[in-house]
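In this view, the complex is presented without one of its protein chains, the others remaining in place.
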Amino acid sequence: MNDNVFPLGNEDLLEAYRTMKTIREFEERLHVDFGRGEIPGFVHLYAGEEAAATGIMMHLNDQDRIASTHRGHGHCIAKGVDINAMMAEIYGKVTGACRGKGGSMHIADLSKGMMGANGILGAGSPLACGAALAAKTLGHGGIGMSFTGDGASNQGTFLESLNLAAIWNLPMVFVVENNGYAESTSVDYATAVDSYADRAAGFGVPGVIVDGTDFFAVYEAAGEIIRRAREGGGPSLMECKMVRFFGHFEGDAQTYRGAGENEHNRANRDCLKLFRARVTEADVIDGGDLDAIDSEVLAAIEQAVEQAVAAPLPGAADLTTDVYVRY
Amino acid sequence: MARNLSMKDAINEALDQEMARDPTVIVMGEDIVGGSGSPGEDDAWGGVLGVTKGLYAKHGDRLIDTPLSESAYIGAAIGASTCGLRPVAELMFLDFMGVCFDQIFNQAAKFRYMFGGKAETPVTIRAMVGAGFRAAAQHSQMLTPIVTHIPGLKVVCPSNAYDAKGLLIQSIRDNDPVIFCEHKNLYAHESDVPEESYTVPFGEANIVREGADATIVAYGLMVHRASEAAEALAKEGIQCEIVDLRTLSPIDIDSVVESVENTGRLICVDEANPRCSIAADVTATLSQEAFGSLKAAPQLVTAPHTPVPFSPALEDLYIPSAEHIVDAVRKTMAP
Partner (left out) sequence: MSEDSITAVLMPKWGLSMREGVLVDWLVDEGAEIGVGDEIMEVETDKIASAVEAADAGILRRRVAAAGETYPVRALLGVLAPEAVSDDEIDAYIAAYELPADAGDDEDAASQYEFVDTAAGRLRYARRGDDGPALVLVHGFGGDLDNWLFNIDVLAQQARVFALDLPGHGQSSKQLGDPSLAGLAGELQAFLDALEIDRAHLVGHSMGAAVAARLACDAPGRVQSLALISAAGLGPEINADYIDGFVDAESRRELKPVLLNLFADSELVSRGMVDDLLKYKRIDGVHEALQQLAASLFADGRQQNLLAAQIAELSIPTLVIWGTEDRVIPPAHAQNAAVARIEQIDGAGHMVQMEQASRVNALILEHVLG
């Protein structure tokens, strides 16, 4: 083994890999189980985008709040939400993270700083600004962070939030996950500027673009803007250019994609493969250690599914509870 | 001790006392301080009608002027409420909720249920409601039925200064999102208000007047119209009981049922448009719960199914009047 040339220690590198692999296998398994008709409703999978969630969230603690998107499983896992509770939730079970009342699009765990996946595109940006305002008012040093896709980054809420965060100098980070498609519509069609980072300047906010498939690029860029937010330097925008391995939702025939596009992405832009290559080629991490993580992750996902399948469904009494704190 | 206070001053006092009591209470909205960043005086406005005037001097940066950006700042208030603050966000006119309604009904209202009971969203959204201000179709609506329809929201609409202070303090301390509707034509209305802090609980109607012949259900400004009608009818020997709902969600249907069981007659008054209104809702529920007690068909007195008109000549026709209510009561009394 050579000396570690990366900005993370070996333990953290292994942890980063484990997180990315957990997201990947979680989504791959859902893809299969959904196809078998075992999952109610619909799911939007994060596979292919793991490096972004992981590289960013490694800088955050439980005081930091994130507002996620409809494609939120990866954000949840990277923010530390329990995968057993997530899986049970997606199966609609009473043991789920939201007692079966939220489902895939609404997984939240406020104790981990996860303010919720969100079925309304762009809705998380104002909420995260609120988290940042609370952090600033209460002075606990946390930050707010919103995730939006390339599609939702055209919402008024996102643009208004950039202005709000800027004028109030909030400890806030806006992450734009640009996977090239708003559902089926290309970013080239729906967005006039070449880059979302260019928009940041219009709000007096720094903007950066990173390769979202490169864990290390994400990790370093995120580290800098998160530090700036924490130190009172105000909000920033970070655009991660990335790929989505699956369709918008499961069952999407993806006929809008070019020929061979998915195969190309899997072969050349797989953030897990790229990460593995970087750390093993630098001879910092042993491939065998990564293989061991692969098996552990698969076992953990298998266990999560088994538990979810075996768990009880919510009962009729659960229908009307938890509408209000006090009635 | 109690003094005569206007509803506007009572609301100001509630905000003042809660900000003094609880450092996590913040107040935000457009021009609620006024003049932020401008060369002139601080605290220039204290809200468009001066409701928050003077609070900035006492509580400083916990009063925050916002840009004209309702989605962003109402959403931020909601987000902040899940992160340890108790924000009171002023939406100015409830009519403006169109631009930020997603944050109210898809976010704030649903967090607790959607997240399996884990979230608390102690946000209060204050907004002016109601017609009579010659402010036309986009600044005058009584949109209470729309917010009342949404599970997860609490909806408050006081008719007097005493209730306004107690209900606002309750709203701020409550751990659910509250839409606090202030009728702009009641701001100057005065009643006895204790100096001390106090709460008025949600879901308890106020029996403004007791009477054995007919039950008039109303809220907000319409309580006063109902009182005028009841005065006029009393001269003819018809005694009306007036139930001021005070909160629309939760709603105190039991008090209405109890009253109708005594009077046998129901007249629901609502400044909202008629379809799916509070009046329609109460009438439907009462028809189900107390049908056997009814001696006559329930009557609804509402605004017409039109936008609020501008011309005073038309607006005065639009708002339900005491005469409308008197006529409706008479209909229930007809043999």
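We just call them A and B in the order they show up, numbering each chain from 1.
To be clear about the criterion, a contact is a pair of C-beta atoms (placed from the backbone, for glycine too) under 8 Å apart; a residue touches a chain by one contact, two chains touch by 3 or more.
What you see is a predicted model; the values in this text were computed from it and never measured.
Put simply, the missing chain touches B once the whole complex is considered. Interface note for the absent chain: among B:Val200, B:Ala230 or B:Val260, the touching residue is B:Val200. Here the missing chain is touched by one residue of B:Gly34, B:Gly116 or B:Gly166, and it is B:Gly166. Those residues of chain B that touch the chain absent from the view are 1-4, 162, 166, 192, 194, 196-201, 204, 206-207, 210, 254.
In this text, only the chains that are shown with their structure count from here on.
Here chain A touches chain B in the complex through residues 65, 67, 96-102, 106, 108-111, 115-116, 118-120, 123, 125-131, 133-135, 137-138, 144, 156-157, 160-161, 163-164, 167-168, 321-327, going by the rule given at the top. Chain B contributes residues 24, 26, 62, 64, 66-67, 69, 71-85, 87, 102-103, 106-107, 110-120, 151-152, 154, 174-176, 203, 250 to its touches with chain A in the complex.
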